[in-house]
Structures are given as C-alpha cells and as structure tokens.
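The block underneath contains the structure these notes are about, expressed in structure tokens.
Yeah, one chain of the complex is gone here, protein chain that is, but the others are all in their spots.
== chain A ==
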Amino acid sequence: MITRIAWKNIWFKPLNTALSIILLTASVAIITLLILLQEQFEKKFNDNIEGIDMVLGAQGSPLQLILSSVYQVDAPTGNIDYAEAKKWMNHPFVQTAIPLAFGDNYRGYRIVGTTPDYLAKYGAEVVKGKIFSRNFEVVVGSEIAAKLGLKIGDKFFGSHGDAEEGELHDEHAYIVAGIASPTGKVVDNLILSNVQSVWAMHDHEHTAGGTEEEGHQHSHDHDHDHESHDAHTEEGHSHDHNHDHDHAHDHQEGEAAHGHDHGHAEETVINEEGKEITAVLIKFRSKMGIVTWPRLIPQNTKMQAASPILEINRLFSLFGIGLQALQYMAYGIMIISGISIFIALYNTLKERKYEFALLRVSGASRFQLLALVLLESLLLCVIGFFFGTIVGRIALGFISGSSEDEFKMSFNPWEFVWEKEGYLFVLTIFVGILAAVIPAVKAYSLNISKTLANA
C-alpha cells in the first residue's frame, strides 16, 4: 500500500518524474553501453589473439600489422618475401607458423590464403564439405555462408584488394569446398583458401595483363628457368608453372627425380621462389622469441615482428581515455539525476508536510513515512535503470549494425554482464537513497502537532 501511494505520488508530478527518469535513463544507458561494449570488444580482441605470440609482416605501423593480419580490419602493411619468411617460420623457437596471403575479397569479405592450421587455431571445424585442398577451393566462414547463402559447390569471382568495388578477377572462379563452424572469432567472416590460390590468381592476372607480350614473356621465362634449374636440382620441389615446358625439360635432361614431381603437377603448382605473402602468425615454443624477435627481425630482414598483446593493450589504453571520459560524463549525469530527485522531493516536502501529518494522524508510523519518501525515490531509480539498460542495448544494436558493415564486427546487445550491471544497479539504488535521505528524515521527524497547529 505504501508502495502504491509512492507510485501514485511520483505520477502526480509527471514533469518532475519524467525529468528524473530521463536523466537516470540517459546515464544508465551510457554506462550500460560502455560496459557491454568494453566487455565484448575486449573479449573479441583477446579471443582472437589467443595463440598468437608474434606477427611477422612488412615494416610499417605494428598496430596496423596486428589489426590487418589478426583482426582483418585494417589494410595490410605490405607484402613480405615468402622465402625469407620461411627461414624464420622454421626457426627452432617457433612452434607453429601460419602464413597469410591477402589478395581478394568477395562482396567485401576477405579471401585469405593460408593453411588449414588457421582454422584449427580458431577452433573452427569444417562442418559441411571438406577443407580446401586444391587451388581455388575455399572454406567459407559460418557468418558469410549464412549471410550470402553460399553452399558447397557454389562458384564466385573475387574482386581485387579490400574494396568490394575492386577489379574483378573473372579468370578463375573460387569454388566453395567447405563451410566452417561458427566460432565467434574473425574466421567467421573470412573466406579461406590455400596460399597458392592467391598466388595463382595474381600471377594469372599479370600474364593476362600483358597479352601482347605474352609470347615474349614466356620465352623469357624459359630462359630463366633453364638457368635456375641447375641450381635447384637437388631440392626437387622447384616447380614451374608451365607444364609443357617441364615436360620438355624432363625429356631433355632425363632425370628421374622430376618424374616424381610430375605426378603433383596435375594442378597448377606454383614456384615459391620470389612469391610474397602478407603476414605470418607465430606461436613460439620458447618464450625467448617474444623477447628477442622484435629486435632480431628488423635487424636481419626487411620485416618486422609485432606482439599482438602489446599492440592491443596500447590500442585499449588509447581509446580507454575516450571511454573513461564518456564514463565520467555518464556518472556526472547520474549525479545530476540524483540532485534532480533530491530537489523534486525536497520542494514538495513543504506542501506535503500536511499530508504527512495527516497520515500520522490516521495511524501511520514515522517509519512508514520514511519508507514512503525512500520508495518514491527508489521507484524512480528502478524505472530509470530499467529503461536505461534497454536504451543502452538498443544503442548497442545500432552500433553493432554499423560496425558489422564497416569492420565485420558485431556485438550482442542481449548479453548480460551480470557483475558490472549489478554494480550499476546498486549504484543507481545508492543514488536514489542518497537523494531521498534528507527529505525522508525530515518526513520521519515531522512534528505533527506543530504542523497541524500552524495550519
């Protein structure tokens, strides 16, 4: 009944009430939004760097390298020489090294040349179809498959670069070989192929681009391969991309070792010599690598080694300042809403003291009056908190929509961060109690006789 009176009372002054609720809603909404954003952002960022101790890539901004190669959000810093990278990938410190080669995109989704290890690293399994094994076969991330409705056996053409509007590579179609399981990590929004596909796609482009010179270029290639062949006979993995030429070559030299290679050469096999990749994700066996590589790599190569944790912490601390400023603002609004509740209660106290005296005369105890005033404030706070959590989530929904379009990064507005939101609720209630404590004590200690006698 006291609650009912409190409820009726707060709606008896709708403007005061609306002001208090709007202020509370605004502050709770901002704080809720920040809590959810920070939580999910950090979780997404930290999930994705799990198992990556270091990233090898072209020199430039280390943060850019991390963003582009780990989170797939920024443009790559450039390419690195595969042969050079390979030396370091086979370094004794290294446990696993996953090469990444960026080239194309399909409708804005990146097509990344890599190894099946990449899927395994993110805990993604191929749930439909199979892993890519031939050139131009791709495994599609779960979200892309769902959004674009891709099925096993579908073919599509990639566009060059990051932009959807990039030049179309319509010489070779990619074939969907498999669809990956959802992981909640970047891999969901990627199309994965082997590294050779990326090379083949772009090699082809180069030769196709110079159609008039084709004959000339080929003859040039012949010469080149003739020369280099002798140097690489023992290695046996030196392939040429031109079958016919290889045949001729084999016959000429009559070497058995090349007959073995011949079996592989069913598909387009590409010489790794002079090929480039974009980055290598490294997991170290020895933590020594984490300490020494950031200096060792730039000293000895044209590459850089960047630590994802270091760079991400730097990034967090950068926009942490912005988040903190927003947070202070939200707390400021909460204080203002507390003051607004206080003023509303305090102002009406003068006209309401007769009402309170009357309630006492009718048998209400001091404590019931105290409770009445406190409840009015708390009701406002609970309503404000309720709307605030909803509005904050709606805002996150909008942000998620735009970040999804821009960065392929979505947030879940319906996640509850119980602990932090619990604290926020307690804080809101505390503000409510604080705002009401003086008016409530005044109501509690009201002298009925004096109040009624002076009427």
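Just a few scattered comments:
Just so it is clear, a contact is a pair of C-beta atoms (placed from the backbone, for glycine too) under 8 Å apart; a residue touches a chain by one contact, two chains touch by 3 or more; residues count from 1.
Everything that follows uses one rule, which is that contacts and distances are computed from a predicted model.
Chain not shown in the complex: UniProt lists it as "ABC transporter ATP-binding protein", one of "ABC transporter ATP-binding protein", "ASKHA domain-containing protein", "Formate dehydrogenase subunit delta" or "1,2-phenylacetyl-CoA epoxidase subunit PaaC". Only one of A:S317, A:S362 or A:S402 touches the chain withheld from this view, namely A:S362.
Of the listed residues A:F41, A:Y354, A:F386 or A:F407, the one in contact with the hidden chain in the full complex is A:Y354.
Note on the undisplayed chain: of the listed residues A:I152, A:L310, A:A395 or A:L452, the one touching it is A:L452.
Against the chain not displayed here, chain A makes contact via residues 1, 5, 8-9, 11-12, 351-352, 354-355, 357-366, 368, 448-449, 452-453, 455.
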